[in-house]
Each structure stands twice: as C-alpha cells, then as structure tokens.
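This is the structure, below, for whatever I ask next.
Removed from the display is one protein chain of the complex; every other protein chain stays in position.
Here is chain A:
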C-alpha cells in the first residue's frame, strides 16, 4: 500500500522533471519599462535566468497594454553610430542568463492602449519556441530612470 503510494507520487514527479517547458525553466527578475511621453515607443527590460538543463528560446512577446511588442537589439558600429535591429529569437542558454538592459537587448513597446504613469504594472507575456508562455509584471518607471 505504502509502496504504491510512493510509486504513484514518483510517477507524477517524473514527467514534470523531464518535460519542464522552456517557460518553466526561466526565472525573470528586474522587469521594468522606461516610460516616454506621448505615444513614443518605450523600452522594456528584464533579466532572464535559465535554471533548466536545456536552452530556452524566446521567439516573441505580447501584451494587452501595447499594440506591438518587438524583440530588439541596440548596437554601436565601429564609427560610433547607434542603431537598433529586430531579432526573430533570443536564446537563453541552459544554466545561463540573458539581460535585457538599456543599450543592449530590449523589448520595443509601441501603441500603448491607454496612458501609463510611473508606478504602474504592465503584464508582458514572453513566448518560447516550444509554445510555452511566461507572463511577467513590468514596473513602469520615469523616462530619466537609470538602470
């Protein structure tokens, strides 16, 4: 009887360990948005920690608050010019971290559906290559916030 219960308990654990989705492997921290005036595009930032044993591949993101959420990367070329480009995916390596921080990877947030103010929380959902999702609350901060 006892053995059966233990076995049943183990059986429920096993598939969990083997089939953790990419979203489940990710621990998100320090999620915030730099709010800009009017309807200007804003930058979204978050630290993504992959605690799993396999890569997690971020493929897109969406939010009920923004009409458009894009994955972007800022870079500076050899002549000292800044530019942004859109990414179609971003890999968070197993046991690794990827930081979405100013002047690097960021979420480009456009077409806010209602006015926001510093202190607000905005939910953004990250979509991973295996079809799993992770919803993260982002803190809205003023334009001149530093990291």
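In this section, contacts are C-beta pairs under 8 Å (C-beta built on N, C-alpha and C of every residue); 3 or more make two chains touch, one makes a residue touch a chain; residues count from 1.
Keep this in mind: contacts and distances are computed from a predicted model.
Asks: Out of "ABC transporter permease", "Thiolase C-terminal domain-containing protein", "Ferredoxin-type protein NapG" or "SCO1/SenC family protein", what name does the UniProt record list for the absent chain?
Replies: "SCO1/SenC family protein"
Asks: Which one touches the absent chain: A:36, A:59 or A:139?
Replies: Touches the omitted chain: A:36.
Asks: Going by the contact rule already stated, which one of A:57, A:129 or A:145 would touch the omitted chain in the full complex?
Replies: If we include the chain that is not displayed, A:145 is the one touching it.
Asks: With respect to the chain omitted from the figure, which of A:29, A:102 or A:119 is a touching residue?
Replies: A:102
Asks: From the listed residues A:74, A:97 or A:125, report the one that touches the chain absent from this view.
Replies: Going through A:74, A:97 or A:125 one by one, A:74 is the residue touching the chain not shown.
Asks: Quickly run down the residues of chain A that touch the omitted chain.
Replies: Output for chain A: 34, 36-38, 40-43, 72, 74, 76-77, 79-85, 102-103, 106, 108-109, 142-146.
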